[in-house]
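Apart from one protein chain that is not included, each protein chain of the complex appears where it belongs.
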Amino acid sequence: MGRSHRPGPRRQGREGSSSHPSGDRVLVLPGEEIPSQGLKPGPGTYRVGGKVYASVLGLLSPRPPFVQVVPLSGRYIPKPHDVVIGTVTDVQGTFWLLDIGAPRWAPLHMTGTPWPVEIGETEKFLRVGESVVVQVENLDPTGRIGVTMNGEGLGKLEGGSIVRISPARIPRVVGRGGSMIQTITQRTGAQVAVGQNGRIWVDGDPEAIHRVREALRMISEDGQRGGLTERVDSYLRSTTTSGDEGPHDPPREGAHRDAPEREFASAPPTEPDVDQDIPTDDPPEPGNN
Amino acid sequence: MGSVGAKDVPVLLSPEGLRIDGRRVDELRPIKIQAGALKHADGSAFVEWGANKVMAAVYGPREVHPRHLQQNTKAVIQCKYNMAAFSVDERKRPGLDRRSQEISKVIAEAFESVVFAEEFPRTSIDVYIEVLQANAGTRCAGLVAASVALADAGIPMADLLPAVAVGKAGGAIILDLKKEEDNFGEADLPMALVPQSGRLVLLQMEGHMTREELSKALDLGVKGCRDIYEVMKQALRDRYMVTPGQEGAA
Partner (left out) sequence: MSEEVTAEILTTHILDLAGKGKRLDGRAADEYRKITVEHGFVTTADGSALVRIGETAVLSGIKLEPGKPFPDTPNAGVLTTNAELIPLSSPVFEPGPPQPGAIEVSRVVDRAIRAAETIDLTRLCVTPGEKTWVCYVDIHVLDHGGNLIDAALLAALGALTHATVPAKRFGIAEADYPLEVLHLPVECTFVRLGETIMVDPTFDEERAAQGRLTIATDETGRIVAMQKGLVGAFSPEDIKAMVERAFAHGERMRAIAKGGNA
């Protein structure tokens, strides 16, 4: 069969060049050569012998001066400033361990909360199984993920429901400039907190929760076809009752203080961190990243 | 050729150069791969290769259990290859056996050669291979399934790992042994290729060969691997096909 070829967009059904304007996405696989055109290898790529190759399955995404591959699958890989939803998986004397769907659990230190926690009293504030909205602060070279609950819109979650989808689908849930998530909240009257880690909290009356869950399922499973925005909008419209349109309702009476009062349409990924360790086939130098 | 004097030794190579199932010496058995066959694994693949049926699943990177296996600078890759009791003609007792342990080890090492494990220190990437139906070449089929599963799980690596077993029967070097060729042939050489570099990361041999035969076997195996590589890539593209009009958020 010979050498591997560069894939073109599926609709053309033939090999195409990868030099597309940004906005036209090319699927690449690990080991496929990427024409770098002078761009530097960014996340999801590696360089060997002057050529650049993809290291993950994903969409080729040139972001001058870098070229990167945005993964289409896999666990959540934390980035600083991401807002995420986690569930407490362990409680220790001075911190809790959160399952945020990342390769490692994330420790939330007692000082990373606005609460007056004494050492050994952490259990009183958060128990195993409870869920929180936190923000990723830093990542150290050993893979430890630092998170904090100090900040606006962060806190403990109560009530409602939680949906899990692939983190790769979160940008579609948010939409360009937040358009999709706004459509969802406006048409249902639900409160929604979107975690970059693929966890989404929904609250509202039962019908609203159900409709949001269904809309999220559509985005998660059907999103590869074109016209997703129209389909979701059409579904939400067809099940709406009068009074749901317009700005979404303020938090219900008795909504818990710590619950977020607006959705967190975290900004879609932008430029890669220039200082981020760029994967090559050499081991990383100590001190990087 | 085979066991001299044994009954029922099949004719492995006809005078016309056809093998026991009608293939030529350099022909692969039919291969079908489905990426993302399972719902609950981080990545998965189901491979039907000749009469083999192999399922692979990847979980990770995730926290390491047991903790003492954790490595400070990279992810550990743990691989478990297992054959289901009903996957072979004579029922295999469930539980660890030495053959499966050896295969698990060489497959884990093959992946360690290509996975960028340094990106995930103190985690584990768990690869599970379950042979549901066996007909020779199960470690290669398992490796191929696991490789597709790793890509499906978004694990960063240098390349996919196509693999195939080359053998010797009827005096000829043959590609992709099936069961009778494995049982009655003179050599079995499974190998796995990194297409990007052209290097092998898995190589074993059972049986005997001359140097010329080995050279021919390596060439034939590498070519077979490149063909399998295309099937693997297509399986992933089929699962993740990108259609026009897909709005990126950025």
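Note that the chains take the letters A and B in the order they are written out, and that residue 1 is the start of every chain.
Keep this in mind: a contact is a pair of C-beta atoms (placed from the backbone, for glycine too) under 8 Å apart; a residue touches a chain by one contact, two chains touch by 3 or more.
Quick caveat: nothing in here was measured; it's all calculated off a predicted structure.
*Asks:* Looking at the whole complex, which of B:L13, B:A134 or B:M209 touches the chain that is not displayed?
*Replies:* B:A134
*Asks:* Who touches the missing chain here, A:A106, A:L157 or A:I170?
*Replies:* A:L157
*Asks:* Would you indicate which residue among B:L18, B:L38 or B:L203 is in contact with the undisplayed chain?
*Replies:* Checking each option in B:L18, B:L38 or B:L203, the one touching the absent chain turns out to be B:L38.
*Asks:* Suppose we count only contacts with the excluded chain; which residues of chain A make the list?
*Replies:* Within chain A, the residues touching the omitted chain are 87-89, 99, 127-131, 157-162, 201, 206, 209, 213.
*Asks:* For chain B, which positions touch the chain that isn't shown here?
*Replies:* Chain B touches the chain not shown through residues 38-41, 51, 53, 55-57, 59, 62-63, 65, 80, 82, 84-91, 94, 126, 128-130, 132-135.
The criterion applied here is as follows: only the chains that are shown with their structure count from here on.
*Asks:* Hey, how far is the Cα centre of chain A from the one of chain B, in Å?
*Replies:* Whole-Å distance between the two chain centres: 33.
*Asks:* If we count contacts the way the header does, which residues on chain B are in touch with chain A in the complex?
*Replies:* Residue list for chain B touching chain A: 42-43, 60-63, 72-73, 75, 116, 118-123, 151-160, 194-197, 226-227, 229-230, 233, 236-237, 240-250.
*Asks:* Flag every residue of chain A that touches chain B in the complex, lowest number first.
*Replies:* Touching chain B from chain A are residues 1-2, 4, 7, 9-11, 23, 25-27, 29-31, 33, 44, 46, 48, 53, 55-59, 61, 71-75, 103-105, 141-143, 168, 171-172, 174-176, 223-229, 268-270, 277, 279, 281, 283-284.
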